[in-house]
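Contents: one structure, followed by commentary.
A single protein chain has been omitted; all remaining protein chains appear in their positions.
This part shows subunit A:
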């Protein structure tokens, strides 16, 4: 025997593992076995491969890593004998799944085995393919499987049919190839083939309407006949289960009929008789019969309307519901949920039974029943149903209370006919299961209470009473404390008594007691205590007689370790002690909370969409727009508001100077990045949204031409400003990137000769049609300010009219433009327009001047626009 192969047999290994007393021992045995198997794998020893694979599978089942055995499976599959292949395919299915790359390697072996002469080997390959094939394998091997649907042995045909199901699930496009071969399977006599063929047909109908139409036309008649035959078949021991011949076949036939009948009245009509027969004749004393009835009911519910059948189906469900078997009741509840859509009235008749199921001892049934009850509630029955549910809340299991409370609260909120009822029900829920109530539910309750002005007195008294009875339910305490704080005076004076109420006598000190208990309780959390603190502050003004005592309670928390309480305590104490005159105004009742806003916000907060949350921020009751955190929101606000936004920093001066609507300009600037190779953000901002002649598309051309014109001048002056600095402009950070850009220019521009305090004139801008010259002077004593005299000269032979010069500067500069000397520029340099600019450089000495300009004029009544950037200012301005 090979010294490296593992000597122990599979049986011995299992025994050894089972004999282990501790997990550590088991790990040791497994480690030893794994080491031996690895050694055998390295040896490439085929004699024990079979045994090693079996061991690996067992080890895998125990949860240990076995990836090193994956290649062994492939080798085993590739070997010639049936035993090796059998264990190899089993290992493949156990140790690998479709997401592993290794699986691709087996495609070729599978293909060979699918064409093998031994039908059992073909069967193994089909089984493996059906259980773990991936989409790629499905594509590669679909033709083989399709061919095997017509194989001579029925046992291969049935495997091929199930394999096809997997294939069309992975690659639905392949469905059409299977439509025709499957039709043949439906006519078979062999039950295995029939069952799998029908299943394949059902799945084909689900993925392809073409298949659905095809089978409706071609196979419906045959299927109905097959079902009739199997329903009426004499005793067949091979397929018999509890006196029914092949319930599995029944169920699959009914399921396929459901697909074919759904949405087609004519097809539905053709299956009515047989469905009625199944529904009436099937024995319902055994599980198999009930399974068929259950499937039949679902089919009746899904196919097109036939009143008589539906009555039959609902009656079956009614019978199920009163069955003593929990399984049957469970499926009945399950099916009634679907039946509600069809016939709500009929389901309502079983309401009492369903309510009983909510109180069942079985969690699965309870959950189903509760969901069903939830669907059954409407305006008419909400009161009795809620009553039942809240009563049950008292006795239900702890783990069920969460679900139950959530559903009751939801029902009450949705269908409450009047506010007093709403408050009563919520009070009950809070008293019973306040700890299970979600925050938004009691928030909603507070909003409702604050809106019900005629019920304030009633509510505060009711909560006061409830609090006496059950003080350990957190959310009950919160709402009660809030009510007492707000409406404490009504509690004491019995204001707004309703005739249904019993009068109670509560003194001011009693009410304070309740809040004091809340603040001192160790079981309640910070939020509750903070709320109690506020309530006390409010009561200090409402109950003058208790004012001193309240102050004492508040002062006790001055040393609280919880910052929140400590701060509140100190602040409130000073309000009570030092600000008598404003206190009563300060602790007035809260203004009524707007219900519509609240519910809107609540709805909006669930799906976090920009539109709803921005809507909410606009609707804030105090009129203060919430500061929007996301820059995106800022942007949206900008575009939605008509007024210019005061907050956008970079947009401000541009907007003022140029009248450019930043919000519209900056959005496309983010999207137009591609054509902007030579442009930068300011240029872009200036050009977009300007004169109506220009479209966005022509912008790059204009930009490039103006730059071409500018280039020689810049070179002449020896000041090569890099004209194509790539600038990434994001719509929100436009201003910031502009600053960066300008900084970049400063550092990149070479130093010109400095002539002391006298500054040379520069040609700031020159195009083929226009020249702009700047003369500089400085007022003595103010080095920051520069006076620039701009002279415009017309180089073309035509007169320019409506001449307008505009300029923009970065933030560290301030620019003031005086009016131009004229708005008409005579032709051919025969005259000029001058305009004075005053620039103040707040970063004098650190940064040079820089400027963007735009010149607009009319040439023969056509708008012309020229733009440029001036960065060749002498240093030191």
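Side notes on the structure shown:
The working rule: contacts are C-beta pairs under 8 Å (C-beta built on N, C-alpha and C of every residue); 3 or more make two chains touch, one makes a residue touch a chain; residues count from 1.
The working rule: contacts and distances are computed from a predicted model.
With the options "Glutamyl-tRNA(Gln) amidotransferase subunit B, mitochondrial", "NEDD8-activating enzyme E1 regulatory subunit", "ADP-ribosylation factor-like protein 3" or "AP complex subunit sigma" in hand, the undepicted chain maps to the protein name "AP complex subunit sigma" (source: UniProt). Per the touch definition above, the residue from A:40, A:94, A:466 or A:788 contacting the chain not shown is A:94.
Remark: the omitted chain is touched by one listed residue; of A:30, A:300, A:347 or A:365 this is A:365. Considering the full assembly, A:159 is the residue among A:159, A:456 or A:557 that touches the omitted chain. Considering the complete assembly, subunit A touches the hidden chain via residues 11, 14, 18, 54, 57-58, 61-63, 65, 81-83, 86-87, 90, 93-94, 97-99, 120, 123, 126-127, 130-131, 155, 158-159, 162-163, 165-166, 169, 191-192, 195-196, 199, 238-239, 241, 246-249, 251-252, 287-288, 290-291, 294-295, 298, 326-331, 334, 361-365, 367.
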